[in-house]
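Chains shown are a subset, placed as in the full complex.
A and B are the chain letters, set down in written order, and residue numbers restart from 1 in every chain.
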């Protein structure tokens, strides 16, 4: 029998597993975490079952400090409510976030720029879009209010552009309306400034931000990737000078939890072919 | 002693909503949406609706696909796991057949809370620096609809001020979301209108109070007296509800806490099929026109609905298939 604390070998886990585990590691114990639908949910539930058993989970639709037994398919799902401290509503969830209780937000996005600005609204000219997406949802809200925000994204060159088509969710350098000049997030948010995007976990690697310049840099690259390859996969000039190494793969225990406890029905994550 | 009866039928409820109304709904994305009433609105060929929603979902995709909607004002539309985005909205946006107005989710929640509290606005610091606040993207303004002609449409999308009290910096005032009619889909309503909601209540209490007319569609109409024995469980008081409709499975294909799960297969098929207008027309022909609610339920059939039925202890279905396979 394998030692469950050991790291798995390539082929024994999927890219989804790797990203989920990388995301789970961003959570610290006792934190209040505000999570969106999908992979973020699995990552948080994984953290809850490993190193952060006392994290408090908030879902946008109104569940406060929930302890779901089964994976919810969305934040409005009754599965969110199981074991919760309070079942309330959106006004309560967003008020709590605006009041400053949230340590960490977990979100997704269609595009991200060098400063961590994320687009989930429309591709192309907003007034004449090539593709209309879902819209903001709570993405800008969670990201505006949390101390740190982690994004989980598919990595394609066009999804890491110089400028996103539409800034749905604020990065480290944002637009000062009505003029639209670029300013550091800190300047605009005043007393509400608490932090910003702290990591992007893509299908290629894990990225972080220099809080002063606001620029994204590569922290770790996934097995099979290289810093140079990843720089080629960004339309902006990615800082690869601060790479710390390869993304640490999941342990056998983590793979077991993902596929046999958290998502056995492959709702969000397909099982590895060989397991 | 009870009030004059508030009970009406589904088609009477739809008739209350006039062409051009500002309309909103209960629920959250794919949960507790009053789809039975939405189908009826489509059958009655309602036109020029202005939807203003905390967030949107399949119910609005039905209305938008059917050409009932002139303005969509919200922050999100899609089918969660079962369809990436709102393909009908996306199509009509691309073809310039609809006016879209984007706020953030918290902004929409605060807008409804303001309307519910009789305040013209609330202050927030969310989304500063994003294109949501880009003045060029005030779409109702671009369409000339902020001229005060409709007293429920605010004259500005936002108003920015500095906090005069604590030096907390820039504040975005978001206008109250005033609506003509709110339609709610809930588990239980009393015969005098008291609403009990099980599970997360989303923004339903605000939505009901933001509207001039509130219609509640419930899985069950129950004796008011029963609900009043435990008044702390109720969410909306009797006098805020104008009409009530009893209609089992009123939210299908969206889910209802404690009653039934989301019909993911239905939503996935809808999303796939209705990426073209022709596809939507076929869907509407099959599932909306020529059927009433009973016909719709019959077409779904007993075994399908039985799979969706919630486990009464867990409040969700343990029989429904949710995985990708």
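FYI, contacts are C-beta pairs under 8 Å (C-beta built on N, C-alpha and C of every residue); 3 or more make two chains touch, one makes a residue touch a chain.
The structure presented is a predicted model; accordingly, all values stated were derived computationally and were not measured.
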Query raised in the report: Using the labels on the shown chains, what is the complete copy formula?
Result: A x2, B x2
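Criterion: only the chains that are shown with their structure count from here on.
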Query raised in the report: So, what's the distance in Å between the C-alpha centres of chain B and chain A?
Result: 28
Report summary line: Listed in rising order, the residues of chain A that touch chain B in the complex are 37-38, 60-63, 70, 73-82, 87-91, 94, 97-98, 117, 121-122, 126-127, 129-141, 144-145, 166-170, 174-178, 180, 183, 185, 188-192, 265-268, 270
Report task. Would you tell me which residues of chain B are touching chain A in their complex? Result -> 27-32, 54-55, 74-78, 80-81, 84-86, 89-90, 93-94, 100, 102-107, 109-110, 112-113, 124-137, 160, 163, 166-170, 199-206, 255, 257-258, 261-262, 264, 310, 314-316, 321-325
